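One protein chain is absent from this view; the other protein chains keep their places.
All chains are identified by letter, namely A and B, in their written order; residue positions are counted from 1 within each chain.
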Amino acid sequence: MRKRLQLIKEALSIGVVTRKYPFIPAEVPEGFRGLPQFDASKCIGCTACGNVCTPNAITFVDDTSLGIRRLEYYLGRCIFCGRCADVCPTSAITITKEFELASLNDRDLRLVIDIKLIKCQSCGRYFTTFRHLNTVAGKLQEGVVDLVNICPECRRKLALDSLIKLGGLK
Amino acid sequence: MHQLISSFEGLQGKVKGINYLNDGVVLVDTTPNSLFDVVNFITRELKGIFTVIIGVDAREIDGSFHNIYVFSLDELKKYVLVRVMLEGSDPKVPSITPLIKGADWSEREIRDLLGIKFINHPDPRKLIVPESWHDGVFPLRKEVSYKLRAHGPYEPYQPRRSEDVIALPYGPYHPLLHEPEYFELHVKGETVIDIEYRGFHVHRGIEKLGEARLTINQIPFVAERICGICGYVHSVCYCQVIEGAAGIEVPERALYIRSLILEIERIHSHLLWLGVACHVLGFDTGFMHAWRIREPVMHLAELLTGNRKTYGINLVGGVRRDLKEEHIDKVIKVLNEVKEGYTKFINYLTGVREVIKRLEGSGLLPRTEAISYGVVGPVARASALKRDVRVDHPYAAYKDVYFKVPVYNDCDNMARLMVRVEEVFESIDIIKQLLDKLPKGPILAENVEVAEYREGFSAVEAPRGEDVHYVMTGKYSRVYRWKVRAPSYSNIPALKVMLHECPLSDAPLTIASIDPCFSCTDRLIVVDVNTGKRFKVPMRALAKGWRP
Partner (left out) sequence: MSLYKRSIWVFHLNTGGCNACDIEILDVLTPYHDVERFGIKLVASPRHADALLISGPVTREALPKVIDALLAVPEPKVVIAVGSCPISGGIWYDTYSTIGGLNELYRILKEEYGINEPLTVRIPGCPPRPEAIIHGVALALGIVKQKVKFNHIVIG
């Protein structure tokens, strides 16, 4: 019995630990993985984040009739692992500390980014985004830069043709 | 190691080959006809304790199904994997359930998911897939898509019961907390005679998902979501398997960080359990205090890893997030506070006479039965069975720290409580040792390349016991087969023994004592078989001694 009374004494000495949230903002520690923020002006549509996303919260669909690559981010499927931000080559995705994400409908949990696609100069099919191409071209040496506007399949054919012309293959 | 191999010489002609998977794991090949002899030899001569059976659909590789029987040799600090190759067109093998009670679930699982027949298995019912699942569709076979939803109309589960018992359904919906699981307690008078279990409401097809859609480095994140309380254990275990199979050198610092987070997880899990146990006993004050003490540990986890529960810091080859110097002092400070509050709390708790009286002598699991069911973790240690993967099969940084493994001989609920209580103190001590010795250096291995069709096997001590993963790697950095055996899988079947002849009012506590994540505020429907009368009883009332 005495022990139980001690427990009451102890509880009184600890006092109230309850936090006042939502009336005052919550403390979020440094490095908390919250909402991924997409900076559309930096996105080049390279699909790296889509490949690494475990729950397929980030998906890419190429719509050739409109000539766009559509990035769809579905917050309702996200597991907040932050892998997308790790792999993004242009740092277009940053992990914020935002966690108050409740929504009254499904649509508000979605983000859509449409990125224009570019056609292959040789075969005329869409193959990648204009921005992706620009970034890649900026990193290449002169001489190969003009090959950038051609899709990988055509490039392979072209390379083979030039080899044959050189007499390397018969 | 040579000693172990030479001990198999007596089985000449029955063993086709012996290989090492890695340092602590031996793979023995045998035939279905010699299986009984080999299993008998391992359990009797080598004192092996049954762990799990792994079924592999290897028809793409060698045209057969593989059944791998896993035994843990705690004294020799080795795992023995006994592999049997089964015909691809009509796989069948003798059931070992008559020899080892713990094999029951494993065999039923493989029958459900891979369609391997077990000759003379005593229980023909489904275990994993829903009752409505179409017969003849085996989700883990390679030709079946992971998206195939082969469901027929809903059929309610048909428990087996005899006429002269009263059946108490426990679940499947726990109106308040935790997972949907269904127990049926068979009661004569006030005494529980038998228990029926229908779980796997939470079967989400994780293994198939890992084999079908995900790449090797995505699986740690899925593995973490196998269990929300001790999920980090699964992701560590998975990474260890791949690292072992591919021969990846993990940096020391990463191993230390893994051990550290594992121990933080153990502390919060045991405190959570302690709270729930108090709640089951009707001691709600204890529940609130345990969770109050636990909360700073959760804040700590959030600070170190970026999330309170699903830490997401594991990758194959190391960890993603380094431990910052300025956080070390904070960790020590919080742990000291937790230790102080926890010591006081345990002092009060063990001083409450009613609590002790309820715990002592209830839910007995004798040592011999514990071995037969192959129970793990605190349940085993409370039954005088000194099993701890951290000591028996050291991994991560546990070889560098010193700690005591609490073992109790009382085999009752009190012993299970005391094991967990002591483990929290040990964990706090381990964390301090780890922080003292924390080496500097990189945290992620640079070259992570995994060859195809390599096998790996590893175990980790979860808060609930031994967690086991097996992986066969596949092409294009995917896995071919991923098998997970969580600790509760071994412990829940042992409830049959713990609840036998136990008073009804002790049943909820005993079920909670193995820590299968059950809430106390569960509701029971009491069905009197003779009169057909139904009563609905809250668990809490039952815990306080409700009678019809």
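Quick notes
Just so we're on the same page, contacts are C-beta pairs under 8 Å (C-beta built on N, C-alpha and C of every residue); 3 or more make two chains touch, one makes a residue touch a chain.
Note that the coordinates shown come from a computational prediction; the quantities given were computed from them, not determined experimentally.
Interchain touches from the omitted chain, evaluated on the whole complex, reach A, B. From the options B:Ser132, B:Thr368 or B:Asn409, the residue with contact to the unseen chain in the full assembly is B:Ser132. Only one of the listed residues, B:Lys92, B:Arg125, B:His151 or B:Arg367, touches the absent chain: B:His151.
Among B:His201, B:Lys357 or B:Lys437, the one in contact with the hidden chain is B:His201.
Touching the missing chain, out of B:Met288, B:Val334, B:Val391 or B:Val407, is residue B:Met288.
Across the interface with the omitted chain, chain A contributes residues 17-19, 21-22, 26, 35, 40-41, 43, 54-56, 68, 74-80, 98-116, 130-131.
In the full complex, the hidden chain is touched by chain B at residues 129-130, 132-133, 139, 144-151, 154, 172-180, 200-206, 208-209, 213, 221-222, 225-229, 231, 272, 275, 287-288, 291-292, 295, 298, 307-310, 517, 521, 523, 538.
Keep in mind that, in the parts below, only the chains that are shown with their structure count from here on.
One simple way to say how far apart two chains are is to compare their mean CA positions; for chain A and chain B this gives 35 Å. By the touch criterion stated above, chain B contacts chain A in their complex at residues 214, 217-218, 221-222, 225, 285, 289, 292, 295, 299, 302-303, 306-307, 310, 312, 320-321, 344, 347-348, 351-352.
Contacts from chain A toward chain B in the complex involve residues 3-4, 6-7, 10-11, 14, 17, 29-33, 52, 54, 79-83, 86.
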